[in-house]
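The complex is shown incomplete by one protein chain, all other protein chains being positioned as in the whole.
On to subunit A.
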Amino acid sequence: MSLKDPLPVAKGRLCWFSPNWVLLLLSTLALGAFLGLEIVSVAPNRIVSGTGYPVFSALGWPGTLLGAGLILALIGLSCMADQRHYRGAYRAMLAIVMALLGLMPFALMVAIHRLVDSDLPQARLGIGAGFWVTLFVLLLALVELRTRLALARIWSWSLLIPIGLLWWLCLSLWLEPLALMREYHSRSEQFFTAFRQHLELVGTAVGISLMLGMGLALLMRRYPGGQKAAFAVLNFLQTIPSLALFGLLLAPLAWLAANVPLAASLGISGIGWAPALVALVAYSLLPMVRNTFIALEEVSPAVIDAAHGMGMSTRQVFLQVRLPLALPVMLEGVRITTVQAIGLTTVAALIGAGGFGTFVFQGLGQAAMDMVLLGALPILLMASVADALLGAVSDFLRPGGAK
């Protein structure tokens, strides 16, 4: 072959093995977990630890074959997903993942029907490792598919919300023998109190730290000399372990409650919501201040120069130009702070601040894993919803509207 010959090019031939390795790995994992791990466990009551069942005894052969078939289809599609100009494979995979997510509560129903003895009123079905891993892996696959198909946020929402509604419907109507639901029904009132407390603590903490953070950031812009010191203090606050901070706050707040009548009448005491709130605000300040400060600083100097040059007053430049341009980055700070506060509030249950952490720590104390889940799952859900909502708002506020 001489140098002048054209290089050989594979033209127009479809190459059947061009895998998306991420999806291939995920779907293989899902298959392994689905077939190899215990899908559910059954216990006659709350105290006794349950017996695990693999997939074919839980779902029977038809269910097993359906599930395994769908996952196998995923594996097959992910092997040829990466062909250029061909998005059909990704669309098909998205459909299969959605179908699997939608079928999962029905699988639990089948398992209840087959395994739970309806004569025992306390008998319960626990969700096993195989089920969790499959669910988790499918959600990861969903994230990857969303990126590959470049789905707009609104699309992913309109796909996820029906699935969420389906789950909620199944859980409230037909999945009563599920251990999680048994735990919920025996303390549904506490559940909503915990939810309210959790929301209140997070909301108040984020609100206070937003105002303090804005104030601090503005002060730091006005007095640049204080920047280093302020960030040093905030960084230091961030390094104190949360439990230690609660402990440190105990004494001064208790003293305050004992010596200042107003504080006591406001309900401030060494334990409870007061130290939790102080600690949450302390932790929230750093991300809030840092994002607000950077957002305000990073507005293009040319834009600010033009704004002044056009004859806008200092106030107009700030309110009409600097602030609106900084807002998306500032909201990013609110998002980080909120998600972080939702997590931290869990620990605050240890000092009697309430919230979903109560279930987590009670469940740990009683070795009742389903109760731990009853606390942990809503926290997870709250965090993801807050994350998605605030992310959407921040996207919407970007220059030029939502893109």
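Keep in mind that, in the parts below, a residue touches a chain if its C-beta (ideal position, glycine included) is under 8 Å from a C-beta of that chain, and two chains touch if they have at least 3 such contacts; residues count from 1.
Note that contacts and distances are computed from a predicted model.
Peer 1: Going by UniProt, what is the name of the one chain that was not included in the view, given "Fe-S cluster assembly ATPase SufC", "Quaternary amine transport ATP-binding protein", "Polynucleotide kinase-phosphatase" or "ABC transmembrane type-1 domain-containing protein"?
Peer 2: "Quaternary amine transport ATP-binding protein"
Peer 1: Please pick, from A:L37, A:M312 or A:A392, the residue that touches the omitted chain in the full complex.
Peer 2: The single option touching the absent chain is A:M312.
Peer 1: In terms of residues, what is the contact footprint of the unshown chain on subunit A?
Peer 2: 300, 302-303, 305-313, 316, 321, 324-325, 399-401
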